[in-house]
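Read the structure below first, then the notes.
With one protein chain removed, the remaining protein chains of the complex are shown where they sit.
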Amino acid sequence: MIESAPTPYYLVLSAVLFSIGALGFCIRKNPLVMFMCVEIMLNAANLSFVAFARHLNVIDGQVIALFIMAIAAAEVVVGLGIIVAIFRLRDSIDVDEVNVLRG
Amino acid sequence: MSLSEVFFLIVAAIAIGSATLVITLPNTVHSALFLVATLFCVALMFLSMGAEFLAAVQILVYAGAIMILFLFVITLMNPQRPAGPDRLRSQVVWSCAFAVMLLLVLWISIQEGAMAALPIAPVSTTPLGLDALGIALFTTYVVPFEITSILLLVAMVGAVVLGRGRVQ
Partner (left out) sequence: MTTWVTLALALPLLGFLYCALFGWRVGRAASGVAASAAVGASFGAALAVAAGVSVLPESERFVTITIASWLTAGSFIAPIAFLVDPLSTVMLLVVTGVGSLIHVYATGYMRDHHGHLDLGYNRFFAFLNLFVFSMLVLVLANNFVLLMVGWGGVGVCSYFLIAFWFDKPENARAGSKAFIVNAIGDVGLLLACFLIFWTFRKVDFDGVFREVAAGQGSGAMTNIALLLLIAAAAKSAQFPLHVWLPDAMAGPTPVSALIHAATMVTAGVYLIARTHPIYEHAPLAMAAVASIGAVTAFFAATIALTQTNLKRVVAYSTLSQLGYMFVGVGVGAFGASIFHLMTHAFFKAVLFLGAGIVIHHLAGQEDMRQMGGLRSRLPVVYWCFAIAAAANAGFPLLSGFFSKDEIVSAAFLSPHGSAILGGSLLLTSALTGIYMFRAVSLTFHGTSNAHSHTGDHGVAGSMLWPVLLLTVLAVVGGFPYAQFGKFLHPSLTHWGGHPVEVANPVGSIAIASGIVSIAGIAVGLWLYAGDRAIPRRLGRSLGGLAETVRAGYYIDAFYGAVLLAPVRVIALISSGPVDNFLIGGFVSLFPAFARWMGSEFRHTFQTGYVRHYAAAIFAGAALIAIFFVYRIGI
């Protein structure tokens, strides 16, 4: 049976994945790829929760992770709907073009 | 090094590698596919921690549903104009810096303090299983559960509204 590695390992992985996701969000200008980076970040958080739940021997971490997944699903639906709505009217997929809030 | 650790390291390497490719590949479809790989690795992690239900749901919902949605939208969006040069090239440097900074901070916090303060449960304890999850979900967390269902409903309605386009 495969047992879990020591908890810090999971936390470090979670941190790394989160950083990669955040970095990617800032670097890429395709809105869809940016959204994928958000998913990476969410997964990293999930990983962290479950790792702590495992470490403390409680179930709450898994419950929260479940909720996060459900919410992420809802978020993706709405978010992609918005992206489609915005970029349907334009010819390019460049999130920098959505700068109406420019001061 | 025990089997678990080896397993962990291999899966972690694949996860990190996939994530990096997600953010670096120019082709959007390629990015999406490597995201699926990353999600799959995370599911394996869940498995190794004893959260089998969560691993299953991860594959079903995330890799199965969400990524399909992503791929649909990618194919739907067909840019006619080639993407122009990135206006924010300089931001790459800054972002990397902050990423490194964040990583270091998290690393340090993980190494030094937080873990020492927490009581370490004996590893041999049977991990909590699906039944515990179910009970918690429908007793302690029943309110958030119901609210989440409403949230999903709202998301559905929202998607329909957004997808409608211009009202004729």
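Order of writing sets the chain letters: A and B. Residues in each chain are counted from 1.
Following the convention adopted for this analysis, contacts are C-beta pairs under 8 Å (C-beta built on N, C-alpha and C of every residue); 3 or more make two chains touch, one makes a residue touch a chain.
This one's a predicted model, so the numbers in the text were calculated from it and none came from an experiment.
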Touch assignment to the omitted chain, from B:76, B:108 or B:156, lands on B:108
Touch assignment to the omitted chain, from B:2, B:75 or B:91, lands on B:91
Per the touch rule stated above, chain A touches the missing chain via residues 22, 25-27, 29, 34, 95-96, 98-103
Those residues of chain B that touch the unshown chain are 87-88, 91, 94-95, 98-99, 101-102, 105-106, 108-109, 112-114
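Rule of thumb we're sticking to: only the chains that are shown with their structure count from here on.
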Contacts from chain B onto chain A in the complex sit at residues 2-5, 7-8, 12, 15-16, 19-20, 22-23, 28, 31-32, 35, 38-39, 42, 45-51, 53-54, 57-58, 61-62, 65-66, 69-70, 73-74, 76-77, 79-84, 86-88, 91-92, 94-96, 98-100, 102-103, 106-107, 110-111, 115, 118-121, 123, 125, 127-128, 132-133, 136-137, 140-141, 144-145, 148, 151-152, 154-156, 158-159, 162-163, 165
Chain B partner, complex, touching residues on chain A are 2-13, 15-24, 26-30, 32-33, 35-37, 39-40, 43, 46-47, 50-51, 53-60, 62-63, 65-67, 69-78, 80-85, 87-88, 91-94, 96
